[in-house]
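What follows is subunit A.
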Amino acid sequence: MTSIPDAKAPAGEVVLEAIGLTKHFPVRRKLRDLFSNRKDAVHAVDDVDLVLRRGKVVALVGESGSGKSTIARLLAQLYPRTGGDIRLHGETTKVKGGAAFRRYCSQVQMIFQDPFASLNPTHTIRYHLTRSLKIHDNAGTTDQDLEQALTELLERVQLTPPERYLDKFPHELSGGQRQRVAIARALGARPEALLADEPVSMLDVSIRLGVLNLLRDLRDRLNLAILYITHDIASARYFADDTMVMYAGRMVEGGDSETVTQSPAHPYTKLLIESAPDPDRLAGLSEADGKDAGNGEPPSLIHPPAGCRFHPRCPVAMERCRTELPVPLLIGDAPGHWAACWLYDRDEVAP
Partner candidate 1 sequence: ACGDSPNANKDNANSKGADFLAIGMPNGTVTESNNPFLGTAAASSLGYRWVMYEPLGMWNNVKPADPAKPWLASDIKWSPDYKTLDVTIRDNATWSDGQKLTAEDVVYTFNLIKEKEALNIFALPIDQVTQDGSKVKVTFKSSQFTSWHKIISQIPIVPKHIWEKIADPATDPIKQPIGSGPYTLKSFSQQGIVLERRESGYWQDKPAIKELRYTSYADNNAQTTALATGASEWSFVFIPDYQQVFVSKDPQNNKVWAPGVLGIHGLYINTTRKPFDDPKLRQAMNMVINRADIFNQAEAGYFHPELKSVTGLPDGAGDAYITEAYKGKTFSVDVAGAKKLLQEAGYKLDGTTLKDKSGKAVTIKLSDPAPWSDYQTSLEIIKTNLADIGIAATVEKPNQNVWDQNVQTGDFDAVLRWTNGGSTPFDIYQTVMDGDLKKPIGTPAQQGNFGRFDSPEATAALKAYANATDDAARTTALATLQKVFVEQAPMLPVGADNVGGAYSTKNWIGWPTDADPYAPMQPTQSGALDVIMHLKPAAS
Partner candidate 2 sequence: MSQPVLEIKNLNVGYGLGDQAVRAVRDVDLTLHRGEVLGLAGESGSGKSTLAYGMTRLLPPPGVITGGQVIYHPEQGEPYDVLGLTDRELRGFRWAETAIVFQGAMNSLNPVHKISTQLTDVLRAHRPEMSEAARNARAREMLKLVGIAADRMDAYPHQLSGGMRQRVMIGMALILQPQVVIMDEPTTALDVVMQRQILSQLIELRERLGFSVVFITHDLSLLVEFSNRIAIMYGGRIVEEAPAAAIYKDALHPYSKGLLGSFPALRGPRRELTGIPGSPPDLKGMPAGCSFHPRCPKAFEPCPDKIPVLTPSGGDRSVACWLHE
């Protein structure tokens, strides 16, 4: 039984690191709870470790409600955390507001899922970008500097010619263009880490690709550390260096993207991958789909199942899974590929 070591080759400098990150949302109590002294909470994120490195994209996949956005918001310091630690360049940071928060923002920026909602409909593109530049003192001193900076930003996200977009309102742009503006706004702070929370899920299929390619391009050119959150595991494979899989608030599997998607270890990851639409299936290229395992609902996060949170849906659940919380275990098929599943405990397999 080995716990996960920092097995990654030091590909890049660690920018942002989460250790044992935990977030519980308190639940409003109801009448009947009066007599029990219980304090209910949504266990949105439990004990999550995550490392973002320069020039690397880490994908976070998992079904809806598994806590992906919560992690992003925690990392952006938009929520106070319940437990655990967030380290920026190795230093524990906990900021609530004021100058410290702005300093933090200038290094960690977030992009939201919905480009239709994350831009203020009442402001022009120029306003959005100017604010982001000004707050982090990247606007220069003169109007010209500012104009220059704005142009640069827009060019960086391939909105050219910039003049065409600067004075438009968000609703005058297409979804892909809006998401580019959102990205440009994040870049205005010149961050080192970018938290992209499902940046393309609201976009049209044909446009998604452009935005993802843009992000990849930025990673390469600006050497950004990117957290790419998605529920589309195929896009994680395409776009991310590493992929982490979440289930009901916990990390269940991680490793480099190709390995995780091609030889998933955790039963949940397997289910996820099996369920993903796959045109090849029709052509008979993949194995016949067995009776799907995951019949059932995701668990309640207020009273999460004891032991492994996936065990009620798991086709191969063992007695142990019901009681004991699985620890991350190395699989061994590729460096750094791990899964939190007792199936991979040697003690379990051996006998």
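Please note the rule applied: a residue touches a chain if its C-beta (ideal position, glycine included) is under 8 Å from a C-beta of that chain, and two chains touch if they have at least 3 such contacts; residues count from 1.
Criterion applied: all candidates are chains of the complex that A comes from, given by their letters.
All figures in this text were calculated on a predicted structure; none of them were measured in a lab.
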Given the candidates 1 or 2, which is the one that touches subunit A in this complex?
2
Can you list the residues on subunit A that touch candidate 2 in the complex?
63-64, 174-177, 204-210, 213, 231-235, 237-239, 261-262, 271-283, 285-286, 289, 292, 294-295, 297
